[in-house]
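Complex shown without one protein chain; remaining protein chains in place.
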Amino acid sequence: MLSPVLLIAIPLGFSFLAPLLKKGAKYIPPIAMLFNLILSILLVPQVMRKPIIVLLGGGWPPPFCINLVASPLGILLALLISLVGFLVSIYAIAYIKEGATEKYHTLYLLLLTGATGIVLTGDIFNLFVFFEILCISSYALVAYNGDKHGLESAVKYLIQGSIGSSFILIGIALLYGLFGTLNMADIANNISYHSLQSPTLYVALAFFITGFGVEGAIFPLNAWLPDAHSSAPSTISAILSGIAIKTGVYAIARVTYTLFSAKGFMIFIATIGIITLLIGEMSALGQKKDIKRMLAYSSIGQIGLIIFAFGIATYYGIFGALFQLVNHALAKSLLFLASGYMIYRVGSKELSAFEGLGKKMPLSSLVFTIGAFSLIGLPPFAGFMSKISIISAGIKANNTALFVFVIIVLFATIIEGCYFFRVVQNLYFKKSRDPAHNCVRDGCPTTQKSEMPISALIPIIILALLIVAIGIYPRLVTGIIESAAIGLMDKVGYIHQILGIF
Amino acid sequence: MILITILLIAFGGAFVTYLAGKISGKLRNILAVLVSLALVVLISLIYRREISREYYTLPFLNLKLILMSNPLSWFFAIIIAGIGLLSILYSLEYMKDKERLDYYYFTLLFINASMLGTVISGDLLSFFIFWEIMSWSTYLLISYKGGKAIAAGLKYIIMSIIGSLAMLLVIISLYSRYGTMEISAIASYMQTASIGYTLFILITSSLSFVIINAFWPLHTWLPDAHAEAVSPFSSVLSAVLVRKGIYGLYLFMYVILGLNILNKLHVGFISFSSVLCGIGAVTIVFAAFTALVQEDSKRILAWSTVGQGGYMLLGIVFATASGMTGGMFHVLNHCIYIALLFFVAGAIEHRTGGIRNINELGGLIKRMPVTFIAALVGISGLIGIPLTNGFVSKWLIYKTLILGNHPFLAFAAFVGTWGTVLYGYKFIHNIFLGQLPEKYKHIKEAPLLMQLPMILLTVTVILFGVLPGIPLRVISAIQRQVALPPLQTTLFGIPKEAGELNMINVLFAILISCFIVWLLFRRAAKSVPVQQDDSYAAGSYVPKEKYHYTVNFYNPLSKMITPYLRDVASLFYLNIARGTQRVCNIIRRVYVGEVGYYAMYIVLFLAFLIFIQMFF
Amino acid sequence: MRKIISLILLGIVCVGIIFALYSIPFGKDKIKVGKHYIYNGIKETGAVNIVTSVVLNYRGFDTLGEVTILFIAALGLGVVLYGKKKKRKEGLEPASLVLYTGCRFLFPLILLFGAYIFIHGHLTPGGGFQGGAIIASGFLLSYLGCPRKWISKERFNITESLGGLVFVIMGLIGLTIGGYFLSNFLPKGIANTLFSAGIIPILYCAVGFKVGAELAGIIYNMIE
Amino acid sequence: MHLAGGIVTGIGTIFLFLGGLGVFRLPDVYNRLQAGTKCTTLGAFLTIIGVGIMEPSWFWKTLLIGIFILLTNPISNHALGRASCKSGVPLCKKSVVNKSKDFCKGETK
Amino acid sequence: MNFLSNNIYYIGCFGLIFIGLYIVLTKKNLIKVIIGINFIDTGVNLFLITIGYIRGGTAPIFSRPGLNPERMVDPIPQALVLTTIVIGVSVLALALSLAIRLYHHYGTLNLRKIRELKW
Amino acid sequence: MKFKSFLYLFILLILIWLTLTSTFHLQELTVGILVSFILALSLTENYIDLGLPALSAKKIMFFIFYIVILFKEIIMANLDVAYRILHPKMPIKPGIVIIRTGLKSDIAKMVLANSITLTPGTFTLDILGDNLLIHWINVKAENIDEATKIIGEKFEKYLRVIFG
Partner (left out) sequence: MNIFFLVFIGLGIILCLLRMIKGPTTPDRAVAVDTISTITTALLVFLGFIFKRYIYLDVSLVYAVLTFIGVIAIARYLEKGI
């Protein structure tokens, strides 16, 4: 009875249950995500053999009802979502103290459910619905703190996100008008018969990329991201950065690879990725005031890197992209979580306020450093493995433009190094200022040590250990990433597996 | 098995030491020493044993991670392990009252481990991985002291990232072309590569090695980093870490490409080697005279590290037996005496409470005689006075330059040596000779645990100066490994056939002349020390605090050369950094904060996508 | 300036749309999957309203998502408006007697109508969402006419949670019995009678309650 | 039957039209409300009942809708009228008397 | 004229969408922008319905025997629109509540003044 | 009182359900009764203080009679309005007057107000206590008593019986 549909149904059920539990609501997300984690781990061996197609609603064969596709890619991402979601939710138990806490936890769980749905569904409209679940809950959660910045960013995010979703919907409508079906495999099948010259397809593709690009934070569409990431509660920043924007990237990849198989278009995607990378990293370097904003810009950069890798359009490129995706999800959520309590303790988001924290919060500082190093791509952390696989994919592609892009990636890595080492030196090598200086809240450090509570510490330490473990023993994840990459490349296989059920 | 054991002990030892530190400081110190000692012993065990073994396959690129040992790696490995042990020993006392010692020992051991890793890697990927670990762990220790060290560390890590990325580009490019990263396999493939590609590989990879070895004009990180690091680590940094550059150059030029190809790489007069020679020469001269005008003891040594690198480069680019041997031997020698000198500087720092400005010191010879002797021997080695190890290697390099008919390079090398003499003397004089400042009247000799490594190194300087054959034998093995003509050596030097050098003869000559001089001095009248305590200026007593001791040494010379020594490179990088910052700040303005514009971006993107698809 | 740029950009998009619409002629019969539903819908699901069979059976998963989205909006509103100063606005005009009486009189009737709409979702163009909306607007009316007679928020919360749970549990029962999530495991009955279409009316009732409670909660939150 | 229904519907639609015309033509909001309420209520009622007469099986439902309109229209229009009054929309110039001020003060002689 | 009569529905839908986009792009009042978003939503919903429409079609409900299935419009877009409407309502509610709170903080709804988050 | 309200509501709901479904099909009936019962049970308090009259034959008779009168008045009203609208000169003489009512229960007042709204030339703007504010399209009398007589009396006499 290990149906992948439970990955969505159970969290949904739990989140409907949560408001009834009042104070107990905060334990609901960890439980649900733990369930998902276990289930997706159990599913891994099955999907490696053959993707599981789940029919819903009466079990009519595709394209006559919505179906889920538990492909290696989907399960990989579901696994990632549940893992990060689980850890972040544990962190949140202690971290989220003020405000409508039970609503927070419910929304949080729903956000993750939306993300899981996105990566598992095989129906384009269903994808849209889950997308909205994710987006709307993140609009609300970004505003959770209720301060002016949170609200401002939430409004801006909402406006941009709504435009994006409308575009997606227009794209869906165009495709539906053309093919009369919403099943992705069926559409893909139709498109492969259809001549690619049809302007409808191109326009639909443009709408899709723009729409998903807003959530996926590709360059000119990502203006919501720094605002939202910097003013949301840190747990939500972690999830947005670690999970939410990944789903946008996933959707872009799905649409371009599976739906349209727009091979000729991929170099363009790579270009967008590179531009995003550069803009993100450079903005991060320029941002010295607000550490979360800096991390957010860095996320933009990383997303750029992932999209670039997808744009390489070879097996190796996709492999690198997925690997980087995993790494970034772990590392960036780690960074946001670690910075969460640090900000809370020093009472300021300014970079200079972090001076000397290495002494007061040694473990948090240590894991922060590990995350930062992983993102820069230093061995022996996961980021190194992913970065070299992207670079080698770029060079292997044997394309001058891509080679130039690889050089730019290296350049961006230097910038990454600059700003991350800036933080690390603040943590460890600068003398801390007068402790009373930045203190605006209770619970500020009056004593020498003020490490975060244990329930917050455990998840980030687990994340750090995972990063190191993957860095040292990449086989932990490469197996499923390989299958996922193969699966994403294999459009014909996808169509056959789903439409061949008849 | 032994190689992986070495690595496990090195890395695991670092972690265990760290954890032990949480229990007790004593235990940690003992462990640290034991780990370094074990490494020295293990590495000594594999002397002359060529091992190559595949340990691990990276699943996704199907890359094999290979460990190997050969004379080249053994040579560097033993240096690393040896200096590592000594610096740990030295640290026991030096670091006693410092804070965050667990961290310190951990990083130091970790750096040593990663350096060991780089030299025993048998494939480029593991080489690169260890290289990167080495880079960032070094950063962590450079910045350890805080204050100025922070900027130094940042400068270091950024330049080192640039270097590593260049190397990464090379490695991945090689991999994507040949599908392997095994050094030996790549070496065989590269024999058939096109000139352009070879040049690309060579130049790009050299970038990283030039940076790490601090050759002009990419040296700017080094003086700051060496000066600001804690002294035991400065010695590791200066003695071992920067020489990874020489190792890398050697690896790429001779192990991977080989002489045949190198010789082909020239356009008209300019060849790859000649460019490197130029760099080496400029580095030597520039660094020597910059060192001359420094007032900071560790900074002098740092610049000397830069300068001596030039000699090594000059040595190894000429693939003659003597040049190569000289270069390699100089690596070893420099490592020994510079470590010694940093220990000396550290000892003084330790006793004087952190004084590094040599103008504030003087006359310490009476208070710290052992340190003085160590310094004297070290400086002699640095200058290349016979009977010290520096003499032999420099002699070989000069010989190569002269015999190879490179007058300009030889001239540069000599000029560099003159500069070395000057700043070497300045170092000795300003610290140990002259007047002892009042406040250091009761200063004590360096503690025993700090003396021990100094004494060991002092002895080694002399030992290798008198018996150069010991290390030269290893170096010859390296030559043979890459099919270069080895230099024939004897225990005391070089046999006749190869251009005789017999240090025993030199030793006797010198001993005899010393004896004669001593006899002469015995005959002369004894000099009477004059009290200088009472000084009067314009008839009034000058309090002791106002005394001027030895300041502004070489003042005229300094004034003359300083204008030429403006660190153009450093300024250039500074400007680049500032420019980048500015550009970044401008780019950030894309996010104007007004949601109308953001919506505009979205529509713009859509319109753009539609537009290009319509028309392309 | 901004207006001009906007117009240019929109113009380009518009051209793209025009080209795109060329292959989608208006009013032509281009139904593909939908045809299957029209011809087999009654047979397969038992609901004469094909839209309902699509909403709750063929695309029932969408509807679960949709319910969730409304749920999210309700929660989100609670989050956003949390801790807002609840200063009762002074000088609020009380409703006139006509309205006050009329609202009290009509309120139960509107609720009944809402119930009718979602109970007959599989037979008429109604459904849970429409019915829920009507129920919520009944509450709105009740608020507008007699603000003091407002029902406690607690009950809304419980109702919406239960509605959602019923949906999910029905889905899971479907998974256990029918093998597919949300599969129609109850007998399909005779077309065009109230007790037909298996679980669809049950789901629609759940949806109706949930939507009603949620929208009412949203209204409550907005107004308070 | 069909004819009767048709006639009823026809009358209804004419009243609907008149309602629109009244709303358009009359001078101030109160007069418009008068027209709007009366004509559209009856018009809608008749139209709907007329349909019910034409299709007898629909009669009960149309009756329900009709009654609903009959019941709600005065209420909603009353609310609008009260709102206009409260928000101080002035009477047109033709008006002869305005006692709303007295009413609000509660002075009713 | 024929073109117009054939495409008047499309023109209507996309007219709404473009008007909405134009509002979002150029207006500075948050409430207006939210209205603009609603315009877009409505336009898209109508477009979906339009796509599923066939000339002379009727609702796909077999409420009495003898209805011709050939003349029934596509049920799928109708189901989809149900969903998108709900989504639109949810977003609208959230947007309005955010606007209320934002006004509370900034004392204005002018988006050109609500820009503390930038760069 | 409570039971009366419940009964009223229950019957009303059942009637509405029946008209909505327009069938006596068993399933529909069952569900209808069930739903009505639940609703009536839980919403009775809405009807308690409405002031619903006791059910008696006389009252029902009067009610029907009232409806007839009302319809007549409504049609009159519409013709009147039609006349005024269509007349090119628009013969109106609007004004706002106050009238008084003797009715006590809420529902009676509401019915009265609605009736006034629907009948010729008058429109209820507000109710406060016993007074009604009336917009009169063709003011015939300005003082309260006269206005009450003209506008309200014709309904009130029936309503007094029905709701009395």
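Here the chain labels run A, B, C, D, E and F in written order, and each chain numbers its own residues starting at 1.
Rule of thumb we're sticking to: a residue touches a chain if its C-beta (ideal position, glycine included) is under 8 Å from a C-beta of that chain, and two chains touch if they have at least 3 such contacts.
Everything numeric in this text was worked out from a predicted model, so none of it was measured.
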Exercise for review: With the full complex in mind, choose from C:Gly145, C:Gly163, C:Gly178 or C:Gly208 the residue touching the hidden chain.
Suggested key: C:Gly145
Point to revise | For chain C, residues in touch with the removed chain | key: 91-95, 99, 110, 113, 117, 120, 124-126, 130, 133-134, 137-138, 140-141, 143-145, 223
Check your understanding: Which residue numbers on chain D touch the omitted chain?
Key -> 6, 9-10, 12-14, 16-21, 23-24, 29, 32-33, 36, 40-41, 43-44, 47-48, 51, 54-55, 57-58, 61-62, 64-65, 68-69, 72-73, 75-77, 79-80, 82-84, 86-87, 89
Check your understanding: Which residues does chain E use to touch the chain missing from this display?
Key -> 58-59, 61, 63-64
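Everything that follows uses one rule, which is that only the chains that are shown with their structure count from here on.
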Review point. What is the minimum number of touch steps required to go from chain B to chain F?
Key: 2
Exercise for review: Just tell me the minimum hop count from chain B to chain E, counting one hop per pair of touching chains.
Suggested key: 1
Exercise for review: Name, by label, each chain that touches both members of the pair chain E and chain F.
Suggested key: C
Review point. So which chain is the furthest away from chain C, centre to centre on CA atoms?
Key: B
Point to revise | Result of counting contacting C-beta pairs for B-C and C-D, higher pair | key: B-C
Check your understanding: Centre-to-centre on C-alpha atoms, which chain is most distant from chain D?
Key -> B
Check your understanding: Distance-wise, how many Å sit between the C-alpha centres of chain D and chain F, to the nearest whole number?
Key -> 14
Practice item. Compute the distance, rounded to whole Å, between the mean C-alpha positions of chain A and chain F. Key: 61
Practice item. Enumerate the residues of chain C that touch no fewer than two other chains. Key: 2, 6, 9-10, 13, 16-17, 19, 21, 24, 31, 33-34, 37, 59, 62, 65-66, 69, 72-73, 76-77, 80, 96, 98, 102
Practice item. Mark out which residues of chain A touch at least two other chains, giving numbers and ranges. Key: 125, 129, 132, 136, 139-140, 143, 146, 151, 154-156, 159, 163, 177, 180, 182, 199, 202-203, 206, 226-227, 286-287
Practice item. Would you pull the chain A residues touching chain B in the complex into a rising list? Key: 155-156, 159-160, 163-164, 167, 199, 202-203, 205-207, 209-210, 213-214, 220-221, 223-224, 226-227, 268, 279, 282-283, 285-287, 297, 319, 323, 359, 373, 376, 378-380, 384-385, 388-389, 391-392, 395-396, 398, 406-407, 410-411, 413-415, 417-418, 421-422, 425, 428-431, 474-475, 478-479, 481-482
Review point. Which of the residues in chain E end up touching chain A in this complex?
Key: 17, 21, 24, 30, 33-34, 37, 40-41, 44, 47-48, 51-52, 74, 76-77, 80, 83-84, 87, 90-91, 94-95, 98-99, 101-102, 105-106, 114-117, 119
Exercise for review: Going by the contact rule at the top, pick out the chain F residues touching chain D in the complex.
Suggested key: 16, 18-20, 22, 74-75, 77-78, 81-82, 84-86, 90, 92-98, 100, 110, 113-114, 117-118, 120-126, 128, 131, 133, 135, 137, 139, 142-144
